[in-house]
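A single protein chain has been omitted from the complex, and every remaining protein chain is retained in its original position.
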């Protein structure tokens, strides 16, 4: 499925802020990105699909929006 | 000894705000005032002599300043 | 460090502009990361069908200054604070107005927040201040703190 990926915080130093990619699920998404950018390995990431944080891999639907986020540092 | 007495809070509804009285110690001071103003009995009072809170009766010196204070209610 | 024994009493209500000025004043201090503020405001309490219109605060000023110095030093010793400001109203303060202002600053949030809370509790409990609640019909009763 073709999904939109948005990146935040330190990830924007490595990846584009917004891009489209075609993957089956979040696991494949992370695998693809990690193979292209080795600095992504071992990074703690929070993932939200359509503004809901996920705690395990989920299958993606066409036009889903996936947010890849490093640990928060507001305040 | 002739001492100055200052009263605060609800006590100012019963006693003068400032007056002079001749007594030996704080115990006699309270006894004299309670006999004149029965509403003073059973009231919880804080007493300061020359701006130091006392927890037991003390002998008074000439010109001491005795503050008679009900429980605090600032803030 | 503002440890000097300054006067903490304000005649009447504490104006919001003074609170803003106190905050703005600390912008130049580059080691501060957190400010904690407490404001006490006069509430229109109901007592036996009557409504509080104002509180008239009286203070044993001499004892209060001794006590405030003691509290200020104890709190500065206990927490790594950059600044501490305390103001309390003296005289009448109307419903909706501010009568009590505590302001603490520190590098990290925990010290400012804990110190602010401790100051509020200690000042209410240990400062010789009395509030006379004036009702709308001009009768009064003396406030008691919980």
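Each chain carries a letter (A, B and C) given by its place in the written order, and its residues are counted from 1.
Note that contacts are C-beta pairs under 8 Å (C-beta built on N, C-alpha and C of every residue); 3 or more make two chains touch, one makes a residue touch a chain.
All figures in this text were calculated on a predicted structure; none of them were measured in a lab.
Undergrad: Of the chains you can see, which ones touch the chain that is left out?
TA: Within the full complex, the chain not displayed touches A, C.
Undergrad: Among C:31, C:48 or C:138, choose the residue that contacts the chain missing from this document, as touch is defined above.
TA: Selected residue, touching the omitted chain: C:31.
Undergrad: If the hidden chain were put back, which residues of subunit A would touch it?
TA: Within subunit A, the residues touching the omitted chain are 6, 8-10, 12-13, 46, 48, 51, 53, 67, 69-75.
Undergrad: List every residue of subunit C that touches the chain not included in the displayed model.
TA: 16-17, 19-21, 23-24, 26-44, 95-98, 107, 109, 113, 117, 120, 146
Methods note: only the chains that are shown with their structure count from here on.
Undergrad: Would you kindly tell me how far, in whole Å, the mean C-alpha position of subunit C lies from that of subunit B?
TA: The answer is 27 Å.
Undergrad: Taking the mean of the CA coordinates per chain, how far is subunit A from subunit C in Å?
TA: 49
Undergrad: Can you check how far apart subunit A and subunit B are, centre to centre, with Cα atoms defining each centre and the answer in Å?
TA: From the centre of subunit A to the centre of subunit B is 73 Å.
Undergrad: What are the residues of subunit C that contact at least two other chains?
TA: Counting only residues that touch two or more other chains, subunit C contributes none.
Undergrad: So which stretches of subunit A touch two or more other chains?
TA: Counting only residues that touch two or more other chains, subunit A contributes none.
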